[in-house]
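Below is one structure, written out as structure tokens, with a few remarks after it.
Every protein chain of the complex appears in place save one, which is left out.
Chains here go by letter, A and B, matching the order in which they are written, and residues are numbered from 1 within each.
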Amino acid sequence: MVDLVYFQLLSAALFVIGMYGVLARRSAVLIVMSIELMLNAVNINLIAAASHLGYRSVGEAFTNFDGQIIAIFVITVAAAELGLALAIILRIYRNRGSVNVDEVDLMKW
Amino acid sequence: MEWAWLIPVFSFAAAPLIVVLGRVLPGSGSFLAILAIAAGFALFWWVFAGFLGAGAGTENCLVSAHTGTLTCHYQMAWFHAGLAGAAGSVALTWGIIVDPLTVAMLGLVTFVALMVQIYSLGYMRGDSRFGWYYAVHALFAAAMLTLVLADNFLLLYVAWELVGICSYLLIGFWHERPAAKEAAKKAFIVTRIGDVGMLIGILLIWREVGSFSMFDAFEAVSSGAMTEGVTTVAALLLFLGAMGKSAQFPFHVWLPDAMEGPTPVSALIHAATMVVAGVFLVARVYPIFSAYDGDALLVVAVIGLITALMASTIALVSVDLKRILAYSTISHLGLMMLSLGAFGYTAAIFHLLAHGFAKALLFLGAGSVMHGTDELDIRKMGGLRKVMPMTAFLFSLGALSLGGIPILSGFWSKDEILLAVNDHLNPAFIILALLTAFLSAMYMARAMFVTFFGNLRQEMEHAHESPASMIGPMALLGVLAAVFGFVGFNWPGSYQGIGSFLFFHEAEGFHFNWWLGILSMILAVGAFVLGYLIYIKDRVSLEGFRARIGGLIPVVENKYYFDEAYQWVVDRVVLVFANFIGLFDRIVINDLAVNGPANSVHRLGIAMRLHVTGHVYSYAMGMVLGTIALSIFWWFRSVS
Partner (left out) sequence: MSWILFIALAVLTLGGGLGVVATRNVVHAALALLLSLLAVAGIYLILFAEFLAIVQVLIYGGAITIVLLFAIMLTRTAEYPRITDNRQWPLAAVASVATLAVLAGSFWTKAAVDTQPHNPALTDLANSLFTRWAIPFEIASLVLLVALIGAIIIARESEEGT
């Protein structure tokens, strides 16, 4: 069977890819997609941990679903965040005529 | 007697009242000032009577161990500098001294100020700032009265500076005239140079004694807590202030220029306030000066003698009536200082009073002449007695008194000074003092004869006598100038002369040295006769004399080039130094110390703001890098 650590490594790799996307892209939509990748990486990590460690103390049936439940919350929040992100992108696009985040630099010196 | 502090309070209250209410009151509120000083004068008599009735047993009064006179001392707490009772804290008090010196000065100041203010009603009539004149006048008198009452150096210094600022305001009263403005500044700055010395002296005494009280200082001096060196230095520093205020050499230059003020102001400054403050100060702190055999007093005597001689020679060649009187004042102040320096305490104060009345009279007379003729150059005058008989008579009375003609008051007081000098100082001093006496009689004769006697000039025929409000005060002063000297005698009965009332340590009876008295009488009368022959009869020609000392005349006429020398010093030394300081201020203080930090913060801000790109991904990068650094840090921590 596949050890927990490989899922973790997969999760790390996916997280880093998403992070690179957040750091390197200019398009707001692509940045949001990269954020989704990062959230998924976290979910993989959580669920893998829950599946492998949930029954460590055998006597107590089902003590540790926490990973999966947190993953559900992460998905929920991701959905909320995406809705807001879409709204913000539309607003920026309407105000600036672009989704390039370089255009949004009012907080500059 | 404990109400003596009210004397200045009346005038202090009058000054702001006149400023505030002057517009709505009749006469611009001038009557307030006069009423205030009249009340002060009345109260003076009450205090005087109370003081004469008091003895060593009276509450708050005792025979001071330091001056030997009955001294009444009233004081109340003002505030504590520092915590009360804690080490190093100083209790500051308001307080007044009533002793013979104070009583005499109170009488002089209130009387002369009252006379001058009544006189000013006529003299200043119609001036656009009539009310302001009286307000400052009241403040001036109040400050001077506070000065003579003060029981501690701090209060004295406050009053001292108030006198200074009031003199500044009054000398520059006609500030539309550039000369008056300059004169006011000159008076203020020159006296201020002396004041700095005085302040240092006061602080030095405070450092040694830990108190501003004069009695504590006297106690420290007599007990030896203040060593000889410190005492002498403190006395000389205080004397520096006295020199500035009393226009002693080399600070005398401001006084002649102060003639730019209204003439009654000159009368007040010269006779009763301001300039006598210096003499008064020396007399007040005489225990400090006379301690340790009076080393400091020798300096006082020398300065006084130099001043007296120098000023009387200048007075002899000056052609401006008021300036003659100004130099005469300087000369007589020099004589007072000389007297103080010669342990002639009583003589100095006696002369201060006699001179005060006579000089106030002379100035008011000069003012009257100016009022009648609009002229001050004595060369253009002559024969004025025909058109201004009262003024001529009173002025002559003052001149004769001050010139030392017998039975007038100036003769007796000057004689006392000569006696003190003769008794206590080197013979050289008495010779020069007699020369000064002769010169002072001479210039008085010149001023008197040239102005009022001889032929009336054509252009002076329109001159008119002054109104009664001006002649009245002059007449009162004239009476005193004539008869005040009699208070010096040992009258039969209980009164033992002024020396039994106003003295330092030992009561002195009136004494008269026959050969000295006759000598000074001959000199004075001779000077007036000589003046009469020179200026009226033209019997004695000055040409031969002028030819012989030819080179010296311009030197004296140019006032020994003091102003030029000061101008040179100011231009070459002070201004250069000031420019250097200014440059230093601009470059080091301003650019480096003040703007420097500001500029560096500004530049730092410019450099720092570059990291604020406004790009979201830049901030995200910052977060990531920080997180990486933190996780590496914690990882290594957990591993090791």
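Following the convention adopted for this analysis, contacts are C-beta pairs under 8 Å (C-beta built on N, C-alpha and C of every residue); 3 or more make two chains touch, one makes a residue touch a chain.
Just so it is clear, the model here is predicted, and its values are computed rather than measured.
The shown chains contacted by the absent chain are A, B, with contact judged over the whole complex.
Considering the complete assembly, chain B touches the hidden chain via residues 615, 617-618, 621, 624-625, 627-628, 631-632, 635.
Interface residues of chain A with the unshown chain, by the touch rule above, are 1-10, 12-21, 23-27, 29-30, 32-34, 36-37, 40, 43-44, 47-56, 61-62, 65-66, 68-69, 71-73, 75-84, 86-91, 93-94, 97-100, 102.
We take it that only the chains that are shown with their structure count from here on.
Chain A and chain B have Cα centroids separated by 91 Å. In the complex of the two chains, the chain A residues touching chain B come out as 19, 22-26, 31, 101-102, 104-109.
Partner chain A is touched in their complex by these residues of chain B: 609-610, 612-617, 620-621, 624.
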